[in-house]
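Here the complex is missing one protein chain, while the rest keep their positions.
Let's turn to subunit A:
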């Protein structure tokens, strides 16, 4: 043990043999994992391909569900229908998030004064979370016009959108509530002891943490909403699903439905990737660089 390990100038750093060997080993591990992943993926794909194309009904199935001619023909009307799905998503999505947050906040209000609000919010969530969406859609789209109310729209798109908002905000409210309740009580105590009021505590301390935690769940609900916008076709609105149906009805070939289905998948992928990215970014911020 030398008394003074470094009195003289240190040599500039150069990676040691050991480091280079380790890096080479890690690289070879990465290569190996990539190789295994590719091989197993190809293997599974090959097996699936053989099983499906080898099945006795394959030629007929392919003609009925995967006919390129019908696919091309359906493309334009289906894409046209998708505009409606996207419009519904663009309007209903934000409305649902805001409404859900308000309901969740109402459910967490403390104090006897707020009892009615709390009860109402709870009843709303309990009821609409249990009520099947398709029945709710049918009831709004056909029931509301039957009431013949003055000044209330009969537009199946607006009514269908309203049904989606009513149903989904009940779900989203529960997601927000779970987030709010997952914030440790000591955080509220810390905020209140700074002199922040209830609303300020929620706004500046609790909600930012709560929302961050539930982002993946919310994106999940939005992806699900995106698909469920297709249900408005029950009221006669021509969205992508309805457009595909019309094609099917005239040709008895189901390829247009497959096209529409794939369209929904393609729309959902960016959203799920975005959610993954958000989650990863938040994890990184929390993990403080540790591997754990």
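One rule holds for everything that comes next: a residue touches a chain if its C-beta (ideal position, glycine included) is under 8 Å from a C-beta of that chain, and two chains touch if they have at least 3 such contacts; residues count from 1.
One rule holds for everything that comes next: contacts and distances are computed from a predicted model.
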Task = For the chain that's not shown, choose its UniProt protein name out of "Xanthine dehydrogenase family protein subunit M", "Peptide ABC transporter ATP-binding protein", "Rieske family ferredoxin" or "Fe-S cluster assembly ATPase SufC".
result = "Peptide ABC transporter ATP-binding protein"
Key: Listed residues A:26, A:129 or A:281, member touching the removed chain   = A:26
Ask   = Please identify, in ascending order, the residues of subunit A that touch the omitted chain?
value = 1, 3-6, 10, 13, 15-16, 18-19, 22, 25-26, 29, 289-292
